[in-house]
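Here is the structure we will look at, set down as structure tokens.
Here the complex is missing a single protein chain, while all its other protein chains stay put.
Each chain carries a letter (A and B) given by its place in the written order, and its residues are counted from 1.
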Amino acid sequence: MIDTLIDITLLAFLTITAIAIIRINNLFVIIMLFGIFSLHSAGLFVVMDAADVAFTEAAVGAGIATVLMLGTLALTREHEEKKVAHRTRLPLLVVLITTIALVYGTYDIPSFGDPAAPAQQHVKPRYIDHSIEETGVANTVTAVLASYRGYDTLGEVTVIFTAGIGVMLLIGGRLLRRNRREDDE
Amino acid sequence: MKHNLILRVIAKYLFPVIALFAFYVQFHGDYGPGGGFQAGVILSVAFIFYALVFGLETTEQVLPPYLLRLLASTGILIYAGTGVATMLMGGNFLDYDLLAKNPVAGQHLGIMMIELGVGISVCAVMLLIFFVIAGRGRS
Partner (left out) sequence: MIDIILDHYNYWIVIFLMMSGFYTVISQGNLIKKIAGINIFQTSVFLLYISIGYVDDGTPPIIAEGYTTYANPLPHVLILTAIVVGVSTTALGLALVIRIKEAYSTIEEDEIHDKDKSL
């Protein structure tokens, strides 16, 4: 019961934050709200028994992503306030149609927390029952991440590494070359 | 923030605590929540916090960018190297059973190795990205 209450409250907070992010134009406020959004979703992950995920989301979403966005804001800040133009009609229509389609789709989804749902019937019992005797690791998430799906994780780490290389290629170099050319001219 | 005394004192005391927690998460990931991804991110948060309070230059004296680049590739090398090692021992890629005398001990060792690789790689890449974005304004 208390779980459900916390769940509902946190989801309501998330909704409010998302609406605020849409409506506010001050970028600094948006980034701070995004940090709050991540922290709330981390809390929600704890309620939904995903301790490992909550850990990561709290450190990544509320920590690193917010800091990186603030760093970008500091580099791209515009000094004069601008009147922001944005289209609303067409995007709103597209979003409404997609929402209706998705909500219609939820009627086929098994109800939240249903132990008989198809997602709980396959693969999972195998991991839960045999992971401890096969790998000797009590935390099933670690066992699946590192052992059963080792290839997958190798791919993920490579993606992270590649993204890091991409960032370095894009903005890692100094601004020297263009400045020198301007000096020559 | 170089002149804010309270922040500087607190940062000095918090840094070892966050770093220690990261190592706890790394090596206790087999029995409790945690693992390489979380540990890498938490350790990099500790350094980012330090860099925010004491400045980038101070942090780059401890962790110069070339070292971070080296670490980022070392992490992946440890991961893939474990896989290649199991292949050389006659098994499949990432088949940890062969790493030790009995399969369970082998699995344990293998998981430990690749979590270590993931942790090093993630921590180094996160710090590299932060240093690059934060250092863009200088030079």
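We take it that contacts are C-beta pairs under 8 Å (C-beta built on N, C-alpha and C of every residue); 3 or more make two chains touch, one makes a residue touch a chain.
Every value quoted in this text rests on a predicted model; they were computed, and no experiment measured them.
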item	value
Which displayed chains the hidden chain touches across the whole complex	A, B
Omitted-chain contact residue, chosen from B:22, B:41, B:68 or B:113	B:41
Sites on chain A contacted by the missing partner chain, in the whole complex	4, 7-8, 11, 14-15, 18-19, 21-22, 25, 27, 30-31, 34, 37-38, 41, 44-45, 48-53, 56-57, 60-61, 64-65, 68-69, 71-73, 75-76, 78, 82, 84-88, 91-92, 94-95, 98-99, 102-103, 106-107, 109, 111-115, 117, 119-120, 123-124, 127-128, 131-132, 138-141, 143-145, 149, 152-153, 156, 159-160, 163-164, 166-167, 170-171, 175
Residues of chain B in contact with the chain not shown	31-33, 35, 37-38, 40-41, 122, 125-126, 129, 132-133, 136
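Everything that follows uses one rule, which is that only the chains that are shown with their structure count from here on.
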item	value
Centroid distance [mean C-alpha coordinates] between chain B and chain A, Å	20
Contact set on chain B toward chain A in their complex	25, 29-38, 41-42, 44-45, 48, 52, 72-73, 75-76, 79-80, 83, 93-94, 96, 103-105, 107-108, 110-111, 114-115, 117-118, 121-122, 124-126, 128-130, 132-134, 136-137, 139
Chain B-facing residues of chain A, complex	51-52, 55-56, 59-60, 63-64, 67-68, 71-72, 74-75, 133-139, 141-143, 145-147, 150-151, 153-154, 157-158, 160-161, 163-164, 167-168, 171-172, 174-176
